[in-house]
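One chain of protein is taken out of this complex; the other chains stay put.
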Amino acid sequence: MVERDTSPVVEAGPLEGTAEGALQATWGSAPGFWGSIATVDHKVIARRYMITAFVFLALGGLLALAMRVQLARPEARFLDADRYNQIFTMHGSNMMFLFAVPVMEAMAIYFVPLMVGTRNIAFPRLNAFSYWVFLVGGLLLWGSFVVDAAPDVGWFAYVPLAGPEYGAGKRADIWAQMITFTELSALAIALEIVVTVFKQRAPGMSLDRIPVLVWAMLVMAFLVILAMPAIMFASSTLIMDRLVGTHFYNPAEGGDALLWQHVFWFFGHPEVYIIFLPAVGMVSTILPTFVGRPLFGYLPLVMALIATGILSFGLWVHHMFVVGLPRLGESFFTASSMAIAVPAGVQIFCWLATLWAGRPVFKTPLLFVIGFIVTFVIGGLTGVMVASVPFDAQVHDTYFVVAHFHYVLIGGAVFPLIGAVYYWFPKMTGRMMSERLGKWAFWLIFTGFHLTFFPMHILGLLGMPRRIYTYQPELPWAGLNLFVSVSAFILAAGFLVFFIDAIRSRTSGLPAGENPWNAPTLEWATPSPPPPYNFRSIPVVVGRDPLWSLPDELPVTSALRTDRRELLITSLVEASPEARESSPRDSVWPFWAALATSVLLIWSMFSPWAVVWGSIPVAITLIGWFWPKGVAEDES
Amino acid sequence: MKERVVLDVSALPLHATGAASPTWWGTCAFMLIEGTGFALALAVYFYLMSLAPHWPIRAPAPDPWPGTFLALILLASVAPNVLVSRWARQGDMRRVRLGLVVMCLFGIAPLFFRAYEFPALRVRWDDNAYGSITWTILGLHTAHIVTDLVDTLVLTCLMFTRHGDNPRRFGDVEDNALYWNFVVVTWIPLYASLYWVPRL
Partner (left out) sequence: MKRAAVILSSALLQSGCGGVQSALNAQGPSAAALKALIIVIVAVCVVVWIAVMIVLVAALLRRRDARAVPDHVLHRPVMAAVAATVVVVAALTVVSFQATRRLAPDENAAVTIRVRAQQWWWQFDYEDADPARAFRTANEIHVPVGKTVRVTLESADVIHSFWVPSLAGKQDLIPGRHNVLTFRADRPGIYRGQCAEFCGLQHAHMAFLVIAEEPEAYDRWVQMQRAGAVEPENPEASAGKTVFMTRQCAACHTIRGTQATGTTGPDLTHVGGRRTIAAGLLENTRGSIAAWIADPQTLKPGNNMPLVPLPAEELRQVSAYMEGLK
């Protein structure tokens, strides 16, 4: 569709000042406190998300270390039962809801608009809103921990333990409401990503030219949209059972304890792919750059992403293999869980093929990708093991499962994530991270990880249940546990090196330039860090690897208006231009709306009337948010 | 990097309308989220039903009349709703204003019947799981009626201000109408399950 007209090549020179200056003026955020509160720049908000999420990783990791100290010796007195139960619940909930999911969404918020060549994410104010909501959710959970009132029911809060009868105090409510906060922000982001990918792709970026990472984020967004309502329903009904005496989970009154498990895992299983799919998207993006060759099997990889997404809604019962469901039904879920190994395999094999065909350059990002393949395949295979009903009967709720999910979560998601940070850090900050510290971080994390988590498989088979705050000396677990605990500190040291490198490089890293890795995707076609308007001119895409197909020149569209925030709307399939749509300006209203929402949610842990009275300020802030201000963006 | 202009977009409209507009897609995505929520609530309803020896649990079948009236009103409201949306597309300000006022009334009317619907369930939310799920479903749907009502009210005021005469506003009116249709459509399966399934 791109008509290669004969208009002369425009040198960057003449446009300078005029265009950039005007764009800067319209897209830039006001300086000062309120300016930073009001900003709707997807990059700024994504950066906030990332920093917050990594702080939560560090905190959650420190909790893990506390658990490891306690478990290092039999009958240790480092933590008492109550503390331990709070800590493993905090660790799990924090890592899943405050680190893993948000950090992946943050990467989406930052890179989807850049990779599809647009100027801001769709619904940027919603984006700002989502961050504030997420932040309050995190503060709520950690605040409760500080005052020794943190949830103590595990990250999936099974009833009746979390129900009105046995879950004393507000602990379970805090867990449930933290969920509501994070899911609210996740849903908001999912909506933005879907619309950004559908309607704001650069002209020429037809479906078959969308970068794999963007595909991964799109599938992730749909998983969020279809899975999160389940957890919203679960957490709300749990609070209702606890606050207004409904009986959803009370067997005595026609409710059912297993209903909770069904609803939770109907969300909970897709949740793990919400974390995992973005990670594989990162792998598929990093790999080509460091083997200097296009990805092998674009189509199969995209199909695998979609297939995984669809299948993931047919697996939830594999978390419930020992609750006594009908045997035949269980076996169906064994089959579906095994089936998901096929799309996973497809991806692994396509990556191996890409590596085979290419010329690997062993920079830190690639090291983490290789570490990912080695580790994730183990985690995936243990997944296949526990997918067998009888196998699971022995290892369910033991350290074998703990080993499985750390292999897939850390090996499968955190390794690619760290690789991605090393890869995109230059783009985000304009400075390179240190290769030397990077190698250190990799080897410490890689070896530390396997030394920490591999023995857990054996502990599980030796009969060590999970979620026990201590064990007796005569049980044959002490040696391995000590080993695991010591190794955990090696792993932590690795993360520490990574954190230090990142903090150092922000100020003292070597200047990066536009495209330090000679990478093919659009985000590298603009300065590092990108200006508030992302691209001086909207790029036109002529191939799957834009910057490789035309190395020295960037095809672009004629200029958009610079006196208002304007971006290009293109068609769903072909990405042919449809309109020049405006993009909202900065606004503090999302911030107030988030505060009002937070008040409503927290209040509603104590009184059902909060839902009625609390919604009035929410409505007011929303009106303030959407009421037109007669600015240029309003023209049409 | 050298830039080369290969595509002229200066002629494009300053605003994307209908299925081209991001807000339209946003509304669709939002309806997908809400729809999933409703589907889930129904799934839970039938799950609990499958567990219960008798359904409804220790309660007479609900009195269908208020719900039926509400259903009729909602269905009736579709006609003006579709018209408003069409007039909005034509940018006919006078008719849109009128239509919106009508739609506000159509948003308020169901709430009266809803007030009678809760007692008509003949069970309290804290009696048993049957009461809990029915009250929850009804509450969920009420929340949607109220949300769209508030949205319509604000929009109506807006259309009487200087900001009104703007294709964007007309687009908002269309999206709002779309969402109201969604609220109506979702009520049909909910209504059938709440009032007629217990009578099977």
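Which chain is which? They are A and B, in the order written, and residues in each are numbered from 1.
The rule we apply is simple: a contact is a pair of C-beta atoms (placed from the backbone, for glycine too) under 8 Å apart; a residue touches a chain by one contact, two chains touch by 3 or more.
Given the structure is predicted, the values throughout are model-derived calculations rather than measurements.
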| item | value |
| --- | --- |
| Neighbouring shown chains of the undisplayed chain, as defined at the top | A |
| Candidate in contact with the missing chain, chosen from A:465, A:513, A:551 or A:630 | A:465 |
| Contacting the left-out chain in the complete assembly, out of A:37, A:243, A:257 or A:550 | A:257 |
| Candidate in contact with the missing chain, chosen from A:169, A:473, A:551 or A:608 | A:473 |
| Contacting the left-out chain in the complete assembly, out of A:385, A:451, A:550 or A:599 | A:385 |
| Subunit A residues that touch the omitted chain in the full complex | 80-82, 85, 153-154, 158, 160-161, 165-166, 251-252, 256-258, 293, 296-297, 322-324, 327, 330-331, 334-335, 338-339, 341-342, 345-346, 348-350, 352-353, 355-357, 359-360, 370, 373-374, 377-378, 381-382, 384-385, 387-398, 461-463, 465-476 |
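Criterion: only the chains that are shown with their structure count from here on.
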| item | value |
| --- | --- |
| Distance between the centres, which are taken as Cα means, of subunit B and subunit A, whole angstrom | 31 |
| Parts of subunit A lying in touch with subunit B, wherever the complex brings them together | 2-5, 7, 9-12, 122-123, 187, 190-191, 194-195, 198-200, 203, 225-226, 228-230, 232-233, 237, 240-241, 244-248, 250, 253-256, 259, 262-263, 266, 514, 525, 536-538, 540, 552-561, 566, 568-569, 571, 577-582, 619, 623, 626-628, 630, 634-636 |
| Residues of subunit B defined as touching subunit A within the complex | 1-10, 12-17, 20-22, 25-26, 29-30, 32-34, 36-37, 40-41, 44, 47-48, 51-52, 57, 125-133, 135-136, 150, 154, 158, 162-163, 166-169 |
